[in-house]
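Have a look at the structure that comes next, please.
Removed from the display is one protein chain of the complex; every other protein chain stays in position.
Order as written gives the chain letters A and B; numbering starts at 1 within each chain.
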Amino acid sequence: MSAGFGQLKALIIKEFKEAFRDKRALMVAFSMSLLAPVMIMVMSKTMIKEMVDKPTVYAEISGGEFAPKLMKEFRDENIVPLSEASENDQRIWQKRGIKITIPDTYGSDMVEGRVINITLSADYSDKPSLSPVRRIKDVVRDHARAIGYKRIIMRGIDVRIMKPLNIVEQDRSQPSSNAMMISIMLGLYLLMGAFMSGLSIAIDSSAGERERNVLEMLLCQPVSTLKIVLAKLTCSASISVLSIVLMLTVTSVSIGFVDLTKIGATFNIDAFTFSALLILLVPICILAAALQLFFSFQAKSFKEAQSTVTMLIMLPAFIPIALTFIDDRPAWLDWAPVAGQSIIMEDLFKGLPVNWAALAVTSLVTIVMSAALVLTLAKKLKSEKVVMALS
Amino acid sequence: MIKVENLHKTFGKDVKALNGLSFTAKDGEITGILGPNGAGKTTCLRTLYGLLKADEGIATIDGISAVDNPIQARAQLGIFPDKFGLYERLTAYEQIDYFASIHGMSGASKKAAIEQILKDLEMEELAHRKTQGFSQGQRMKVTLAQALVHKPKNFVLDEPTRGLDVMSTRILRDYLNRFKEQGHCILFSSHVMQEVAALCDRVVIVANGKLAAEGTPEELCQLAGETQLEEAFVKLIGSDEGVAA
């Protein structure tokens, strides 16, 4: 038995040596873990900008002098006459051409209580114009409402009669934080990382070895195909796990450079989340490696292996997205690989208690599926069909 | 000792690769399997490695059935495959070490064995270089070393000289002769006549999946009434198809 273990150890060591000397494959493996944090950083920066900043809106305002109070409200909301824009901004906003027209009768109409038409002219199909248009409308509406309330008070009427019904909303969901977006992204990247990172290594150590004529030699050796598959699986899965650890670490560090507090969000991966994520994702890494080896060992060439196995990558990206479209999730989805993990990951990021039972079941299902793949593959490698395909 | 008895192997419906092949390769002898392309040489060897299962018949290595007990049978074998590739990201030493470990060697004995084979093959300088970019001769040496590091009693070579230059071929021959003197059983498949004539103690001529003739090169010439083995070979298999000079 110890000899058998020594054999497996030698197989595994060799796979690791080869993997770590394959700079290109390693780069592919860890590119995800380095790119994802960068993506997350960029996305969160944009998100913060969108949520916090009220970018200046430049509009052609004619008749502004007739309504100084309204103009002040506009200015408070960073809506400014086009004439005040810099040359560059002027060109952009000139083209967008948002026009506000205030009639010269504004003052007298206001005092006499007539309806004053403020004309807002814009290209409503122009997407960048939508938010400025909405903001302009909000300012006018709020200003008008404030004046309306005051008029009613001044007539000796209780303003509350303007609001016969009031809806009291009670949201029973756990409040989710603004960091949710980041968590969702990270979750997706983690799943993809788990699936993708070992990919090159798996293909290289299977289809690649076959193409380099080293596989036959190995199959002729006094070693069981199961051990061969296990060694390659261990290597590929370990690279994925490593990649995920790297991704989590780099994300933790890089997100520190983003001032999330601006939008009321903090994001840190504490030791608990870190370990829970690892427990969650290690089975996925194993399943991914098993799937990749399974298909690339059976591919006729390195090229074919690459294209077949690349399709596998779609799986993790597709499942969580598909999940969001399913309103009533069937119960078995909680246990299905990838889907189950993705659901638990969501809970984890939401700060909900982890459903350890579901975690255990999904992990078990995932591992069992991986084991089935490994055993089938080991058996297939003994088959004459595979041997005949070697040359 | 490698023994093949009455091997039958059919691929698909009616492609008979082996049709009752029998022969014996004895210890201390170099036995050559000579046959035209498609005669069943590779199928025969793969059956010996336990990669293929014969429909009928038995193949044993030192009395161990390659069919029933392939792993144990392989442990008795040193294999030099026809298309040998190397792990190009490993050094020669690591590659030899890898195969030694697969054969269950470990510790000091493994180390000693590797040192020994490196010395035997005069490849100490090569040992710690990555095998990427090795010449054909260097690659051959690494392949030999990995096949022989566990000192197998039996040594099977599948078309070993294909693609080798003259020098490498000579070196290989020298080694094979040395191993023979040490009492190893060497089985050698080839379709190159001179090689077989020069190296082999016994020649097994295979055609259409069965034994066409068997004996020392001289015996075969006598058998065919020819002075040249090549002529004898052509006569014995009844065709000159696929025979290289």
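Odds and ends about this structure:
Heads up, the rule we're going with is that a contact is a pair of C-beta atoms (placed from the backbone, for glycine too) under 8 Å apart; a residue touches a chain by one contact, two chains touch by 3 or more.
The definition used in the following text is that contacts and distances are computed from a predicted model.
According to UniProt, the chain absent from the figure is "Alpha/beta hydrolase", selected among "Fe-S cluster assembly protein SufD", "Thiosulfate reductase", "Alpha/beta hydrolase" or "Septum site-determining protein MinD". Within the full complex, the chain left out of the display is in contact with A. Checked against the hidden chain, the listed residues A:Arg151, A:Lys303 or A:Arg329 yield one contact partner: A:Arg151. Residues of subunit A that touch the chain left out of view are 66-70, 72, 106-107, 110-113, 147, 150-161, 168-179, 260-266, 268, 351.
Throughout what follows, only the chains that are shown with their structure count from here on.
Annotation: 56 Å between the Cα-based centres of subunit A and subunit B.
Interface of subunit B with subunit A (complex): residues 11, 42, 46, 49-53, 71-72, 74-75, 77, 79, 81-90, 94, 97-99, 101-104, 106, 130, 146. Interface residues of subunit A facing subunit B in the complex, by the touch rule stated above, are 3, 6-7, 9-11, 14, 17-18, 21-22, 209, 212-214, 216-224, 384, 387-388, 391.
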